[in-house]
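All protein chains but one are shown at their positions in the complex.
Order as written gives the chain letters A and B; numbering starts at 1 within each chain.
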Amino acid sequence: MSFSLLANSIASGLLMGANYALFAVGLSLVFGVLKIINLAHGELLLAGAYVGYFAIRGMGVPLPLALLFSGLSVGIVGYLYYFVVRRIRDDELNTLILTYGVGVILTNLFLLLFTADERIINIPWLTEGVWLGPVQVNRGNLVSGLVSLLIIGGLTFFLARTETGKMIRASSMDREAAALVGVDVERIDRFAFVLGCALAGFAGPLFGIVSHINPVGGEAVTINAFILTVLAGLGSIPGLLLAGIILGLGEAIIVVFASTMFQGIFALALFVAVLFLRPEGIFGRRE
Amino acid sequence: MPEAILSLSGVVAGYGEVVVLRGVSLSAEEGKITVVLGSNGSGKTTLMRTVMGVLPPIEGEITFRGESVRGLKTHQIARKGIALVPEGRRLWGDMTVRENLEMGYLLRREGDSLEERLEEVLEIFPHLRRLLRKTARTLSGGEQQMVAIGRALMGDPDMVLLDEPSLGLAPMVVAEVFRVIERMREAGKTVLLVEQNAKKAIEISDYVWVLENGEIRFSGPPEEAEENEKVRRAYLGL
Partner (left out) sequence: MKKFTLFFVSFVFLLVLPHKGFGETVKIGVQYPLTGKLAKHGQGCLEGAQIAFDEFNSRGGKLKAKMIVVDDESSPQKGVAAVEKLIAREGVIGINGGYGSHIIGPSSETAAQYGVAYLSVGGVSSKLTARGLKNYYRVNNIPGYAKAQLGLIRDVFSGEKKVAIISNSKVATLDIANNIKKMLESEKIPVVFFEKFAAKTTNFDPLLLKVKESGANILIVEGYFPDYVATIRSAKTLGVKLDAYIGAWGVGSPEFIKELGPLSNYIYGTSLWEKGTAPKEARDEEKTFVDLFVKKFGKDPSYLSMLGYIGAKLMLEAAERAFERGKLNREGLLEELRKTDRVTPIGRVAFDEKGDPKYFTCLIIQIRGNDFTVVYPEDRKNADAVYPAVPWM
């Protein structure tokens, strides 16, 4: 095993980890604030990916604009979706069934509108490799990883520093206490839910760049996002980045020393270990 | 009773099928300290939460300054100028003391800036000044209670509801809490205090209500309460 193999694998794993976090951030936000596991998260992300696909490949829209457009469109979908979720949000089982159902509906809608064809958002300059010191990484992965840092950094700042952000945190920690100081907790819920959906949509085109778009691929995205959310600790946004990196790095290094066949076991072992040793998540707080 | 700022009449409330308040009528006079006594489980916390709109009343009427608040959302009631210091304090554990206090400032309606309000609260609880950057969960019970009261005062409310603020605190801290409550009255605020610590509460009160099993069993001025046989036996241990 050479230095370049190890160093390059680490770099690649780090980037992949950052991407994982980006693809999970919407679910984590909604889970943290509303305590709802949005099982349609992956499908919303795919919806964003499809919007991005047709905007970029069909109309030649530049990537940053396509990201905003996807985020906005899926945000609108999230707004409508919230009206349904709101009615049953207090019953955990019902929200699981409902969000799962919305996911199934979206999947079938994709199949109907876009057929079962698999797609990728193929932007030539993003398929190149770039040198970062001694290692070579994919430019698409790099761009997506940087956007991930930006989104997670921005969201962390927003939650920590702005008044709305603090209202979201307060409401997620103790809804009643937040309402007692005058926070309109229902508005906050709606805002967080729509923001979570918009973030999923925003991440969609980047997913289409670093991975591939398959109408039935949403479930895998949701599962990954859920695993990261649990690893990170309920609603911890910076924790999401670190959890993603641990996963991405671990997966890459395992290939160096063994094979991809152990990636699944690694992810599962990490998950089980965290559940047993730190059920509150790696970065969660013990209550 | 003249000039009741808050009044409840025939309020029935509870949790789902469980009725806790069975037709409670009570009122609090502006600028006075009104005390509600009641043993564990008698419905005191339920009463507070019903006033704040956390629990919708099944029956009855609640008015604040003569306007019905029934059916309003919690944040709307709070924004009318009522702050509740809830049972168990309910601070945001992951936030700093300063952030907890700042959240209380959301209730301001006009006037003072955040810094001015913060100064005033810190003047009432000088001890908190050193703790501003600490995370709320790391504080002692007494410190947390001060933050909880401070948070309620940050919004400069007209009326403060306190749900057993002395529960589980050391005697010195209890004394400070009661001093602060008296200061609120001096500042012209209306106070509705729920307590099991009856002796102290009656001492500072202007009017006393006794809640048993979700019903009002006694009401009267403190002197009368101290004379009342039932109150003496049940709450003063005499």
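Convention: a contact is a pair of C-beta atoms (placed from the backbone, for glycine too) under 8 Å apart; a residue touches a chain by one contact, two chains touch by 3 or more.
Since this is a predicted model, take the numbers as computed values, not measurements.
Considering the intact complex, the chain excluded from display touches A.
Screening A:Ala21, A:Leu231 or A:Ala252 against the full complex identifies A:Ala252 as the residue touching the chain left out. Per the touch definition above, the residue from A:Asn38, A:Ser73 or A:Asn138 contacting the chain not shown is A:Asn138. Seen across the whole complex, the unshown chain contacts chain A at 1-2, 4-5, 8-9, 12-13, 16, 116-120, 122, 124, 127-129, 136-141, 211-212, 214, 220, 248, 251-253, 255-256, 259-261, 263-264.
Just so it is clear, only the chains that are shown with their structure count from here on.
If each chain is reduced to the centroid of its CA atoms, chain A and chain B end up 43 Å from each other. Looking at the complex, you find that chain A touches chain B at residues 163, 166-167, 169-170, 173-174, 176-186, 285, 287.
Residues 52, 54, 73-75, 78-79, 83-84, 86, 90-95, 99, 102-104, 106-107, 137, 151, 155 of chain B are the ones that touch chain A when the two sit in their complex.
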